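Removed from the display is one protein chain of the complex; every other protein chain stays in position.
So that you can tell them apart, the chains are marked A and B in the order they are listed, and the count of residues begins at 1 in each.
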Amino acid sequence: MADSSTNMRLRLPLLCIILEVILIILFGVLVEYNHDTDAKKWNKNGTHSAHEYENEFYYRYPSFQDVHVMIFVGFGFLMTFLQRYGFSSVGFNFLIAAFSLQWATLMQGFFHGMEHGKIHVGVESMINADFCTGSVLISFGAILGKTSPVQLLVMAVFEVTLFAVNEFILLSVLGANDAGGSMTIHTFGAYFGLVVSRVLYRPTLDKSKHRNSSVYHSDLFAMIGTIYLWMYWPSFNSAVTQYGDPQHRTAMNTYYSLAACTLATFAFSALLSHEGKLDMVHIQNAALAGGVAVGTAGEMMLTPVGSMIVGFLAGTISVLGYKYLTPVLEKKLKIQDTCGVHNLHGMPGVLGAVVGAVTACLASKDVYGEGFQKVFSESESVSWSASHQGVMQALSLAVTLGMALFGGLLTGLILKLPIYGSPSDTHCFEDGLYWELPGEEEDHTELTEVATPNEVEKLNS
Amino acid sequence: MADSSTNMRLRLPLLCIILEVILIILFGVLVEYNHDTDAKKWNKNGTHSAHEYENEFYYRYPSFQDVHVMIFVGFGFLMTFLQRYGFSSVGFNFLIAAFSLQWATLMQGFFHGMEHGKIHVGVESMINADFCTGSVLISFGAILGKTSPVQLLVMAVFEVTLFAVNEFILLSVLGANDAGGSMTIHTFGAYFGLVVSRVLYRPTLDKSKHRNSSVYHSDLFAMIGTIYLWMYWPSFNSAVTQYGDPQHRTAMNTYYSLAACTLATFAFSALLSHEGKLDMVHIQNAALAGGVAVGTAGEMMLTPVGSMIVGFLAGTISVLGYKYLTPVLEKKLKIQDTCGVHNLHGMPGVLGAVVGAVTACLASKDVYGEGFQKVFSESESVSWSASHQGVMQALSLAVTLGMALFGGLLTGLILKLPIYGSPSDTHCFEDGLYWELPGEEEDHTELTEVATPNEVEKLNS
Partner (left out) sequence: MADSSTNMRLRLPLLCIILEVILIILFGVLVEYNHDTDAKKWNKNGTHSAHEYENEFYYRYPSFQDVHVMIFVGFGFLMTFLQRYGFSSVGFNFLIAAFSLQWATLMQGFFHGMEHGKIHVGVESMINADFCTGSVLISFGAILGKTSPVQLLVMAVFEVTLFAVNEFILLSVLGANDAGGSMTIHTFGAYFGLVVSRVLYRPTLDKSKHRNSSVYHSDLFAMIGTIYLWMYWPSFNSAVTQYGDPQHRTAMNTYYSLAACTLATFAFSALLSHEGKLDMVHIQNAALAGGVAVGTAGEMMLTPVGSMIVGFLAGTISVLGYKYLTPVLEKKLKIQDTCGVHNLHGMPGVLGAVVGAVTACLASKDVYGEGFQKVFSESESVSWSASHQGVMQALSLAVTLGMALFGGLLTGLILKLPIYGSPSDTHCFEDGLYWELPGEEEDHTELTEVATPNEVEKLNS
């Protein structure tokens, strides 16, 4: 599968520069400031300046920054658990995220932001671009350690495009709700990545088995990623919901879901692991499933207790997945899922979609009052009913799964071409292929010795 | 003290699941969205929707997220300084915080949030739940490395309950001010934990002495915790103050207090340490005492210079405590305080309470103008006077100390039962008891070798 050389000297620079030049040209032709970022448009009405706090910036920018941290620190560090793949985890995460957010701005703008032939950008498009990027990073988790940065960029080109198509179908055609992206981000990203991993199956990956594990400090670095994802997930799910009660409620529902999920994770990790000991893989990943699982229903009147039940279920199926399903996927279905994205994003994403469909079915004006339309934007139309919304939500899940499988298959086949400098089976999970590695640490003893001031004085005199 | 097995296979899952089921039942019965998170209530008035920015979310959510980071990253990583207890520090911190914030929502809601038999939740209850959690984590610091996760959860059950009682007495009965929790959070958490540690005294803890220290990288991980606590402390102290000037002023007072505290910490660390070298323990901990010490007075008109003086004092007594008091506490009073919470939270908390009482005594309408009632909510009542407020503040400190001592004693005795899988004296400060540990790192030399592309090419060909 790998070509004979993993040398990136020409391939990576060429691809990066070509992509960035294309981005710059398209941005030049297509992208404009929106109403809230343009000096002329925002200040059109002289008296308007008394209400600067109505600028979307003040409603969404703090959430945007939290999402941004999840994308770059959360995903980046979560994947540093491998003992010799920290540079690549954080570094390639950085590269493909920086590319994807630009490409996503165009693709998402093309599908649902064009006005007069222009894409108008502001903080909401920044959040949406980061969301789309999250999907690519989920797929990255499935193929972590087995791909070159060139392959990852090529994957991002296709995945972002298909993400935008799928998102357009779900939100604009089917009228589905999915503010936190249980379907658009998690389910799509996970199954896309799993199919890519299946196509790129490596029968002799065992040769790199000794590197496909953590060491003590790499697990602590990974916990930085976990904890940031966990803490900021309420901002993630609420970032693009309507102002006021939906944003507030979504954040709180996510908070409770994650808390309950964490207790389930510790419980089942200890129950299922060897001698009752906790497994870091579970804590690092399954504790986050609660955020995924309320990504659709979080903005609805799910109630705190509803959120907790969903979170508890999500944590449980996620740990069970790591314990029992991942080995089966690898042996029977030949899906090598490095980070276990099926357990963290796949199953909890599907659960979130189902919970969203059910919660939508149960929606009523009795419960939502005048706030109904803020959550279900089409509820004013005569043809709308709660059960109709529920059906659309379920249909959205099916469409997402279909798009992910098709997209992953197509992209996987393209990534299989022997031109990207992919690592051989013996050299997976190894930073040294693509990074100049520093030497070993100096002998501490000697260093500590020279550091004794008395000796310093002697040496200096 | 320890029972013969530290196996958590049944104990931990059972306890987690039982607690979460109880939480879910109680949330189902008692907890409802509040005015700002409920779709119906928030949108009751159709015209209201023009003022979404008045939703409490926009005043408090950014502060909430900062507090959330302090609880999970700040406390979690601060305790990773031990060489072989990083998994437990971050992991158990994660577990007991996720439990405590749910339990605290109920306990605090029960004592001061019930309306029509229901607890109404929104961002302020999330912040308060995180605050209460902080108190449990402070106590955790005193017994770090010497307890099983089951013991920690049991402690959290009792401590959260007593925290809510104490908070109710202080804020509702005595009418004390304590926005940043010098008393309710820091003093209570520290002395509670110290008494628990006293009751669980281990006479032969020296057998684990070689593990009760840091290594180079663990100290750097701990600095992540320190710096995040330090940076976000202004948000912590201001998170639940009144809107407008009090929130703004509290954040700024805390900022100045911490800056001055840091200089005091470096000064006294170099002065008192061996050969004028700085001690990481001081930098990691004492530099934070300035945040603790303005937790009560920070919302008052303490002035920037007042904050700096308090911060400087707090840093000084904290370093002195680490140097001179901690060894005495251990030898004479048999209090083994792993993280030195007495120096970081105990003494600075008491200092903060005293500063709060004095600053309240000095309050006058001359200084506060129309803003008086925003800080002293009962100042409109005829019986109120500044000195009366000062007395109530001082009384609050006494109540807090009493509650902490009583609660710590009770909880300590319960934790002494030999049923929790507590570690033996020879196996304290050791992750291996409760975590599956990864193997050692691969030999780097070999890895670096295989990474040479020339060789890769050869191997591949």
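Please note the rule applied: a contact is a pair of C-beta atoms (placed from the backbone, for glycine too) under 8 Å apart; a residue touches a chain by one contact, two chains touch by 3 or more.
Just so it is clear, the model here is predicted, and its values are computed rather than measured.
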Full-complex touch with the removed chain, picking from B:V165, B:V215 or B:L405, is B:V215
Out of B:G117, B:P203 or B:G369, the sole contact with the unshown chain comes from B:G369
Given A:V73, A:I227, A:V281 or A:C428, the correct residue touching the omitted chain is A:V73
Touch with the missing chain holds, among B:M308, B:A360 or B:A394, for B:M308
Contacts from chain A to the absent chain lie at residues 7-13, 16-17, 19-20, 23-24, 27-28, 31-33, 36-46, 49, 52-53, 55-58, 61-62, 65, 68-69, 72-73, 76-77, 80, 86-87, 90-91, 94-95, 98-99, 101-102, 121-123, 126, 149, 216-217, 221, 224, 275, 434-442, 444-445, 447-448, 450-453, 456-457, 459-461
Chain B positions in touch with the non-displayed chain are 2, 4-7, 53-54, 58-59, 62, 66, 83-84, 210-211, 213-220, 223-224, 227-228, 230-232, 234-235, 243-249, 251-252, 255-256, 258-260, 262-264, 266-268, 270-271, 273-280, 283, 287, 301, 303-305, 308-309, 312, 367-372, 374-375, 423-424, 426-427, 430-433, 437, 440, 444, 453
